[in-house]
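What you see is the complex with one protein chain gone and the rest in place.
What follows is chain A.
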Amino acid sequence: MQFDSFSDFIAMGGYGFYVWLSFGTCALILLGILVSSLNDTKRIMASVQQQADREARIQQAKQEQQL
């Protein structure tokens, strides 16, 4: 460990603002693209499900008509 205390670690020898600004924005951007990619998967699969449900309903309606 290079730092004697936690507050020393946060201070980064006076450069705390710049170091934490860099690491903070980096983490935010990485998380941002990760979450947005996960959301895309969910959205696409939801629309596939929706389409499947719709087709099932149409099928069912057709069968009911025939009866």
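The rule is simple: contacts are C-beta pairs under 8 Å (C-beta built on N, C-alpha and C of every residue); 3 or more make two chains touch, one makes a residue touch a chain; residues count from 1.
Keep this in mind: contacts and distances are computed from a predicted model.
Novice: Under which of the names "NADH-quinone oxidoreductase subunit L", "Phosphonate C-P lyase system protein PhnK", "ABC transporter substrate-binding protein" or "Heme exporter protein C" is the non-displayed chain listed in UniProt?
Specialist: Result for the unshown chain: "Heme exporter protein C".
Novice: Spell out, residue by residue, where the missing chain touches chain A.
Specialist: Contact residues on chain A toward the absent chain are 1-3, 9, 12-15, 18-19, 21-23, 25-26, 29-30, 32-34, 37-38, 40-41, 44-45, 47-49, 51-52.
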